[in-house]
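The block that comes next holds chain A.
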Amino acid sequence: MQTVMAFVVGALYAAGLYLMMRRSIFKLIIGLALLSHGSNLFLFLMGYLTRGGPPITPPEAVRPVAPFADPLPQALILTAIVIGFGVQAFAVVLIRRAHETLGTDDLDKMQSTDVD
Partner candidate 1 sequence: MTLFLLNVLLALAWTALTGELTATNMVIGFLLGYGTLWMARRADAPSGYFKKARQVIKFAFFFLWELLKANLRVTYDILTPRHRMRPAIIAVPLDAKTDMEISFLANLITLTPGTLSLEVSNDRRVLFIHAMYVTDADQFRRDIKRGLEQRLLEVLR
Partner candidate 2 sequence: MTSLILSTATTYLLPLLLLLSVYLLLHGHDVPGGGFVGGVVAAAAFALYAIAHGVEEARRVLHTHPRTLIGLGLLTALLSGVIAFVSNEPFLKGLWTTVTLPVEWKLGTPTLFDVGVYLVVVGVTLMIIFSVAED
């Protein structure tokens, strides 16, 4: 399954980046979301997939029963997801505001800060 998921990760990266390269600002946001899914899943795979046991100590035990999933990537992803959410929420509203203020959703029309 690890191999299959590796391809899923690849698909998420590719799709996310492709969408970010579109000129519509909304696609940019969707692309960002996919990219963030991709990197989370990537991190998850780095702990190697383990079926079944969550890393939780059952009652009357003092440590999780093996085999259990690697807890550290999970914690990292949780942090990354939450951070990603914050950033995305900001980006979504930024784009909404930009569209309202600039009157376009075409990123190629937003060049005034680069080009004189």
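Candidate selection criterion: all candidates are chains of the complex that A comes from, given by their letters.
Everything below uses one rule, namely that contacts are C-beta pairs under 8 Å (C-beta built on N, C-alpha and C of every residue); 3 or more make two chains touch, one makes a residue touch a chain; residues count from 1.
Here the structure is a predicted model, which is why all the values come from computation and not from measurement.
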Fill in the blank from the handout: Candidates 1 or 2 all belong to the complex; chain A touches number 2
Exercise for the section: Would you mind writing out the residues of chain A in touch with candidate 2 in their complex? Expected result: 54, 56-57, 78, 82, 86, 89, 93
